[in-house]
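Starting off with a structure, shown below.
With one protein chain withheld, the remaining protein chains of the complex are depicted in position.
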Amino acid sequence: MINGERSIQRPLRWGMVGGGRTGQVGYKHRTGAQRDGTYTLVCGAFDLDAARGRDFGVKLGVDADRCYADYKELIAKEAGRKDGAEVVSIATPNFTHYEIARACLEAGLHVICEKPLFFTVAECEEIERLAEVKGLIVGVTYGFTGHPLVHQMAAMIKKGMVGDIRIVDLQYTHGFNAGDDVGAGEAVRWRTNPKTAGPTFVLGDIGTHLYYLSEIVLPHMKIERLLCDRKAFIATRAPLEDHATVLMHYDNGARGRLWVSSVDAGNMGSQRYRFVGSKASVEWSDSHPDQLIYEVQGQPNQIMHHGMPYLEKESLAVDRMGALHTEGLGDSWSNIYLWIAQAIDAKRRGDDAFLKTHHYPDIKAGTEGVRWLENCVRSADAGSAWIDFK
Amino acid sequence: MINGERSIQRPLRWGMVGGGRTGQVGYKHRTGAQRDGTYTLVCGAFDLDAARGRDFGVKLGVDADRCYADYKELIAKEAGRKDGAEVVSIATPNFTHYEIARACLEAGLHVICEKPLFFTVAECEEIERLAEVKGLIVGVTYGFTGHPLVHQMAAMIKKGMVGDIRIVDLQYTHGFNAGDDVGAGEAVRWRTNPKTAGPTFVLGDIGTHLYYLSEIVLPHMKIERLLCDRKAFIATRAPLEDHATVLMHYDNGARGRLWVSSVDAGNMGSQRYRFVGSKASVEWSDSHPDQLIYEVQGQPNQIMHHGMPYLEKESLAVDRMGALHTEGLGDSWSNIYLWIAQAIDAKRRGDDAFLKTHHYPDIKAGTEGVRWLENCVRSADAGSAWIDFK
Amino acid sequence: MINGERSIQRPLRWGMVGGGRTGQVGYKHRTGAQRDGTYTLVCGAFDLDAARGRDFGVKLGVDADRCYADYKELIAKEAGRKDGAEVVSIATPNFTHYEIARACLEAGLHVICEKPLFFTVAECEEIERLAEVKGLIVGVTYGFTGHPLVHQMAAMIKKGMVGDIRIVDLQYTHGFNAGDDVGAGEAVRWRTNPKTAGPTFVLGDIGTHLYYLSEIVLPHMKIERLLCDRKAFIATRAPLEDHATVLMHYDNGARGRLWVSSVDAGNMGSQRYRFVGSKASVEWSDSHPDQLIYEVQGQPNQIMHHGMPYLEKESLAVDRMGALHTEGLGDSWSNIYLWIAQAIDAKRRGDDAFLKTHHYPDIKAGTEGVRWLENCVRSADAGSAWIDFK
Partner (left out) sequence: MINGERSIQRPLRWGMVGGGRTGQVGYKHRTGAQRDGTYTLVCGAFDLDAARGRDFGVKLGVDADRCYADYKELIAKEAGRKDGAEVVSIATPNFTHYEIARACLEAGLHVICEKPLFFTVAECEEIERLAEVKGLIVGVTYGFTGHPLVHQMAAMIKKGMVGDIRIVDLQYTHGFNAGDDVGAGEAVRWRTNPKTAGPTFVLGDIGTHLYYLSEIVLPHMKIERLLCDRKAFIATRAPLEDHATVLMHYDNGARGRLWVSSVDAGNMGSQRYRFVGSKASVEWSDSHPDQLIYEVQGQPNQIMHHGMPYLEKESLAVDRMGALHTEGLGDSWSNIYLWIAQAIDAKRRGDDAFLKTHHYPDIKAGTEGVRWLENCVRSADAGSAWIDFK
């Protein structure tokens, strides 16, 4: 159980690029980072509008002279301070992730970056090498995967409580883009433009959450073949998609299907994960996040609740609120940020043994997400055809 | 609202082939047929074991001498009686449907048959011609589609309450065949053998329900292309499948996905239908059958309850229990049987005008189900490839 | 599992008083009685409007000359026939139950009567004696209590799977009378008038369902003290109530609370039963009728589904549809009618041994419901005070 006791040497000096007042995502980073005293927000380039960004930063408690006009100024000025930032979070549109991440790493700063990480696997691998050379950490904010019941699913499958995995059923859909984009805000416009969003819209924006979570739960399985059928129901979004179905064949013979959409009108129970094994199934959805459904064929269905003593130790270890008390999305983000902090702390201390077994959404997790997107696009571009995953 | 008042001239004299004591399906036919005094069970060939069948028939109230050894005897003996059966229900394994149906029609008997109707479209079309020539009705027991909320969905979509249909999401899965078939009963053995089941297992057994319901709700849409990926997780069932995913492209640009499985371990909320339009979605599941979910993007989600005055007249017309009072599967079967009786009655009276607009699961509905199966198998056999639907 | 095989010697000749075209309840009786070939509807006095009643009866398949103007004519004329009715169902307003029941019994007819049975316990006891003398059966249509999962709850508690019962939580509320009664239909008007409804409105109309079900599940427990707080939110209904709360102290120390209301605006998930024991709780609601919730403290919650092999034999014995297939309210009514038919059949055969252990809602069940109502009214009239139950 997490109770706020510090598991690292001292709080990390933390800066943000993006995440300003006009967007939603910045607060998720801050609420994730600041709860346990693990990060201290010391600087930021919060906004394309420098004055607005400074005003905002000051309201967050940052010194006015450490609210910068852009990431370049942030890196340059912080580099010259003894108490300069050590780690920077990137919460900007996709097309800027790569250049900001590279600049931070070159300046010796650890990086925490939004998903999808970059546009290409090649970029990911380059950044991975750079981080390796510099001895720095790159974390990716797959913010949902800190939930204790996600780790319960992984532990149960590992223990054999589900049997051999046969079917993987993943869904993350909502309807917030069911209408057209006339008059849409900036957050919609950059996401539906390939120049700023990269090669995908919903596959990258929400599908990578599904894929990363499935990797955590099914670390022993690999995709062999994949078929992606994508479409823009709002034509102006093409070639990007607002709806996609992906079929997957795994190396153990399992079958996967995944649905991602932002035109699923009215759907508010957005994420659903079901893993079917030869003996039982396990299912979790963020529409009833405190509950894990465990269904053994031929027995009464079971509903497990987070924080209960009958859960696996891997789940209880990352619980914050305790049974009966809802864990929200913010709690999950806090875990992700904590795990990245522990990685950074270990890196600083040179504790390779710790890093070898420590789990967090690292650069490889980000790379795998981009690799999956590349395969999806390759299949879609080939006429929604089956392709070998590579 | 249906209240038991007879809408036909007189009760139909009805016989059954199959549906004996050892299976589950026969009772569904009887409970569907006998509730409103529309059918009188006068004879049957209930069982391969003639003595057991006779004993059973007598317990059902059938005269002992009208409990026959097989369908041939039934047809022969009943033909010689003034009060002989007029309509016969076929509740036997798939491979016998065609020969029994043909024999009944040739003997001048109306036919009510289990799904999947026959093995091939060619057989369906032959039977359709025969029924046409003979002036007889063939009904198919897609037993779930009598539910009032199914017809509410159809009426709402017709009225434009959902907008242009974009996404069709269909699921009928359970886990009763998650284990292997060693020691399995007869009902499992014939379903997993191509000689007795035909070219499919779960696609025909439960997938045709999904497909027929979607046809009722979306009469204006046609499938243009289809991809079916099927698999037998229990290897002895191959080439038949215990799991399949089907992707569908419709002529209006809509995208469909369908999942059917009998190895979805532990799943008891088995059927789910979601139709997503440009403005709203509508969803129904037999795990909460009294509720229809209507989700207009940007508004509170709505839950509609069967029998309530705010529903469309098409739904209220076929309601039996009234609001607050659960409609079960038996009520849905009663509607199907009633609608078929009304068709038979109209046929006898020569009321073509009635038949022109009367809705019931007719021979064409049965044929379309088999056509869909043929397309699924053709795609699967081509390597789970996209095919043009024909 | 019930599959329509007859468990009685021959179908009973059955008549109805009330239950005509303008009400909802008549169809529930007919769908309950006629499904298994256990009852044959031979006559009726369906309506205060004799012509309308005759027209309706004929549409139900009854001979025109056996559609009577009133119950007196029915009794007189049927008595003179060799094939006259043997059993009569009473589906009329409360104030007529007693006189019709008495007349039927005196004429040698078995009786099936709506709840609440009569106005007073004294009347009930008089009818009980009359039935005893005449050797006739009186059944009461507590129509919900035929559901297989109700009997699962009873069996689990009997087996000790819940522990010692501590808390009983009962609720049956809806909002159909939230508005005032200006312009209300006949069904509302007689229910809110003490002359036609008796001493209670919702306590008798729906509360007796709760109470009878709790008696089935908790046969070993008796109420010692009771407090009833009732109110008419629509003032014209006073002294009858549209809302009541009842607290109960049982002889084993358990505590009960019961809520009944027809002004619970918008509530469509109307009935809920929760029995809390020292080890576990069991809960059932007709808003998800196929599911029984079994909650063992400290373990994952369990959801049991009707028709599954892991259930108790008492539940499986009365299942009709089988697992995955929703049992509706009509199925429950069918069980009630079947059990009453079995009692009548045994009575006719003089099979006292059978009757000694046969469970059905009998005259005593009806009497206990009225006794409970009398206690509720006595408490309410004493200022919602605690009273000893007698």
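All chains are identified by letter, namely A, B and C, in their written order; residue positions are counted from 1 within each chain.
In the analysis below, a contact is a pair of C-beta atoms (placed from the backbone, for glycine too) under 8 Å apart; a residue touches a chain by one contact, two chains touch by 3 or more.
Not measured: the values here are computed from a predicted model.
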{"item": "Candidate in contact with the missing chain, chosen from B:Tyr294, B:Trp339, B:Trp372 or B:Trp386", "value": "B:Tyr294"}
{"item": "Hidden-chain contact residue, picked from the options C:Val140, C:Val263, C:Leu292 or C:Leu338", "value": "C:Val263"}
{"item": "Sole contact to the chain not displayed, among C:Asn301, C:Asn335 or C:Asn375", "value": "C:Asn301"}
{"item": "Contact partner of the left-out chain, one of B:Ala155, B:Ile303, B:Leu355 or B:Ala385", "value": "B:Ile303"}
{"item": "Contact set of chain B toward the excluded chain (per top definition)", "value": "294, 298-305, 308-310"}
{"item": "Contact footprint on chain A, counting only the chain that is left out", "value": "2-6, 11, 21, 24, 26-28, 30-31, 34-37, 41, 56, 59-61, 174, 268, 270, 286-290, 303, 305, 320-331"}
{"item": "Where the missing chain touches chain C, by residue", "value": "162-163, 166-167, 169, 175-176, 178-179, 227, 229, 231, 233, 243, 245, 247, 253, 255, 257, 259, 261, 263-268, 276-281, 294-297, 299, 301, 383-386"}
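The rule we apply is simple: only the chains that are shown with their structure count from here on.
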{"item": "Gap in Å, rounded to a whole number, between the CA centres of chain C and chain A", "value": "56"}
{"item": "Whole-Å gap between the CA centroids of chain B and chain C", "value": "34"}
{"item": "Rounded Å distance between chain A and chain B, as computed from the means of their C-alpha atoms", "value": "44"}
{"item": "Chain A: positions in contact with at least two other chains", "value": "294, 299, 301"}
